[in-house]
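Other chains dropped; remaining ones untouched in position.
Here the chain labels run A, B and C in written order, and each chain numbers its own residues starting at 1.
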Amino acid sequence: MIIVLKPDCSEPQLKHILEKITEMGFRHEVSRGVKRTLVGVIGEEDRLRNAPLRAIPGVEDVMSVLKPFKLASREFQEDASVFDLGHGVSVGGGNLILIAGPCAIEGEQVLFEIGRAVKEAGANVLRGGAFKPRTSPYSYQGMGEAGLKILRTVGDELEMPVVTEVMDPRQVELVNRYTDMFQIGARNMQNFNLLSEVGQTNRPVLLKRGMSASVQDLLMSAEYILASGNKQVILCERGIRSFDNSTRNLLDLAAVPNVRGLSHLPIIVDPSHATGRPDLIPSMALASIAAGADGVHIEVHNCPEKAMSDGPQALLPDQYAELVAQMRAIADLLGKTIPAPGDAVTV
Amino acid sequence: MIIVLKPDCSEPQLKHILEKITEMGFRHEVSRGVKRTLVGVIGEEDRLRNAPLRAIPGVEDVMSVLKPFKLASREFQEDASVFDLGHGVSVGGGNLILIAGPCAIEGEQVLFEIGRAVKEAGANVLRGGAFKPRTSPYSYQGMGEAGLKILRTVGDELEMPVVTEVMDPRQVELVNRYTDMFQIGARNMQNFNLLSEVGQTNRPVLLKRGMSASVQDLLMSAEYILASGNKQVILCERGIRSFDNSTRNLLDLAAVPNVRGLSHLPIIVDPSHATGRPDLIPSMALASIAAGADGVHIEVHNCPEKAMSDGPQALLPDQYAELVAQMRAIADLLGKTIPAPGDAVTV
Amino acid sequence: MIIVLKPDCSEPQLKHILEKITEMGFRHEVSRGVKRTLVGVIGEEDRLRNAPLRAIPGVEDVMSVLKPFKLASREFQEDASVFDLGHGVSVGGGNLILIAGPCAIEGEQVLFEIGRAVKEAGANVLRGGAFKPRTSPYSYQGMGEAGLKILRTVGDELEMPVVTEVMDPRQVELVNRYTDMFQIGARNMQNFNLLSEVGQTNRPVLLKRGMSASVQDLLMSAEYILASGNKQVILCERGIRSFDNSTRNLLDLAAVPNVRGLSHLPIIVDPSHATGRPDLIPSMALASIAAGADGVHIEVHNCPEKAMSDGPQALLPDQYAELVAQMRAIADLLGKTIPAPGDAVTV
């Protein structure tokens, strides 16, 4: 930590600052410049970060030198993390996951049809929501456990790993019985008790970036899960809020290489929620692969005009199949692999 | 709802659109303009809003005419809501609440001293956090139930209503035993299960605006609580994210008259978290009263440099007392009342 | 400047960094911490700021200790600046300006009527646009020089100083012949050649904050004018862009005390452009005075539904008069003065 003193910081104030630093158990180093005096504070970073140094009279600013995340950092682990999702599908270190499926689970028949279509197109993880975090209390809230059962059944039939959202610490045990990967939605990225709860399972967690979260905030939320004992966190960029409402959110694709520099954790992209517009999703999916993402998450529905949730942003299975072919070509170019799940489906 | 057709929407597509509308149980009204054809869709607003009209081929845009919140709206209730917080303190309809206290509850002695000071200064609600939602898993997380007990004890001694944050649906019952008002923090504004849970109590809820929440989003979260049966929601503007990091967040003071036009619910302002800077808090507190806020929430600590949390943004008791005197003068000018809690403290 | 070295910065890289620093004519001071080595670079701030230190191999980050503006800073001038606008009206140091008038100058008769009304209400500066920066090339672009002549005539008749926008360095000489104060609009806040050009006059400049400008950016643009020789800059907060489109822009009222701490220059607020909504303007005007602003800029029209520009956001003269009475009450409370322009108008 570096303390910048106010230009009018008095000698007694400086003395008090140095005493406080010593009292807190840190070392200090004073550097007198032409216009400002600086005090370097040396000690254990976490304790430093939590010390209310800025509240001491005479202090103008406190600048941090280190990043606040540790277990999530590249410095902690040099090599890219690779996680196994089951059915032969892994993510990270050159393995891409293509997650696809409807926004909400609506029934076994429709999920099976969509699932079979996306698997044939090349998807390797099936998604579907049983608990839906909706802005309005009057919107469809999901099928709950019945939906989870359907998801599990369809995933097993298709031999695909499945992912579904968990919204509440009280649901973690239940959801854990049915899913291969938890999804934490953007609105819950800083629901710290939920993070701790999934952090106590040994199930991979797909952590979506909050709409007002910086890349560092995202990594700090990952840190909560890691610090609770679960090392399997996959990050997901899905757009942040901006002033331009021509897209639902603003996809921050630079977060992909940005995270890759800072962390060993895989990061995928969700162009469906980021843009909310089927005409933009394919371009953004291709761009995601080119940018080095470890996967892409896309909503697909076989009849968007009948979907219970987010129909207008779903791709049709044919559009998805065409897109996967293009993504595969770019992945090949970059030497990436898209694992095929299970055996061929014989239905 | 108004559907705007694509310029190249074919007659069969239009026919399909009208059939779908009829099938969903709505009426339609076609209006052919020079460059665009519009279809008015008439029916129950909630069902309309959830229908995936935009997913139907030939549709360019869907424009909503009505606001999505109902119970929170001025149209639902013309008169300003007034809620009783206990100890003679109410909020809304000309009654202002001045909430003050430390960020975190650190012990009975320090809370009592701060509480007595802010009460003498004119505050009428005591705050203090027992469960702290911290960005880092390595930061101080609060005293938990022990803190709640201290808060209750000190509130009773000082005859002041108390408010404290609840972060987890599993804590609602516990916190409900100790507090006079729940606080839902900014990071949990869209933790819908938590909203539903406090919505099932009959305790007032202070709902803070999320960092990426629009005013409408805030009212929709209030709607969750109202729709669950609890009518006592107090909104709190506390700053949203912006590109200018010279303040912690960007205080959106226009939200105060904006909400007042849209809703009957009281709205207060938290300049402490909005700015994060003691040098800006007093001006923003005065501006809040002048803007018509129903109260102000300010963090006060008697020794900021020793605070367990957010010390650098706390006002000293003397600074707070001076500020309350100025706020009172503006409140008087506007014909507002600041209820005094309980009897005089005899300690 | 403080250079933070990469964790893997080699000794030869450090040697090269120190040589470069010496070569640039600066001194250096190395501080080896547990996890990072820092290099303090000491020398003239402006030269330091422009040196591409971050481009040197081995450098992770460069942190600046000082603010980049000088002439605009409180450190350069302790006392608040006060500027004379003519007709007995001055701004700063406790003197408030109430600027009012139509968005665009539309004719002498209408401007005179509006001007007389706002003067009677208590305004002390008359505004009106002759050159209008419109987002669309198909919108009304203003009367040009004919409008300037009308503004001058009406200002003289009413004995009020006048302000009007200048958009182009080529117009500065022309506008200078007619106005008492230049206005630089938000879209031109970083039109540096225009800033330099008005900086070469000795006419006060009302500099509006750009929609994506930080407070520091605003002060840097003021610095351009000051560095060109013109010391009379009045800043204007008028809202920045945000994700919530329920108001036109997001009024950043904390910018008022923020600027006051950083700079000796006066700062006023424009709630008309910030909110774009007549129902929010009065509250935000009162809040501005309470926050310590040196004035308020409000659009007034006697027939908004016939206005050539921005009619929907104009207040009616009666609404304005009522608002001024309230602003005056708060100003009195804070010990501020609203100078009355010229003599009484005898028309």
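Basically, a residue touches a chain if its C-beta (ideal position, glycine included) is under 8 Å from a C-beta of that chain, and two chains touch if they have at least 3 such contacts.
Note that the coordinates shown come from a computational prediction; the quantities given were computed from them, not determined experimentally.
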Whole-assembly copy number, given 3 chains displayed:
4
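Throughout what follows, only the chains that are shown with their structure count from here on.
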Centre to centre, by mean C-alpha position, how many angstrom separate chain A and chain C?
40
Would you mind listing the residues of chain A that make contact with two or more other chains?
241
Chain B - residues contacting chain A, complex
20, 46, 49-50, 52-56, 68, 133-140, 167-170, 187-188, 190-193, 196, 210-212, 217, 220, 223-224, 227-228, 240-241, 304-307, 310-312, 314
Provide the residue numbers of chain C that touch chain A in the complex, in ascending order.
2, 4, 7, 29, 31, 33-36, 38, 40, 42, 45, 63, 65-66, 75, 241-243, 245
For a test of understanding, state which residues of chain C touch chain B in their complex under the given definition.
212, 214-216, 240, 242-247, 250-254, 256-258, 261, 274-275, 279-280, 283-284, 286-292, 329-330, 333
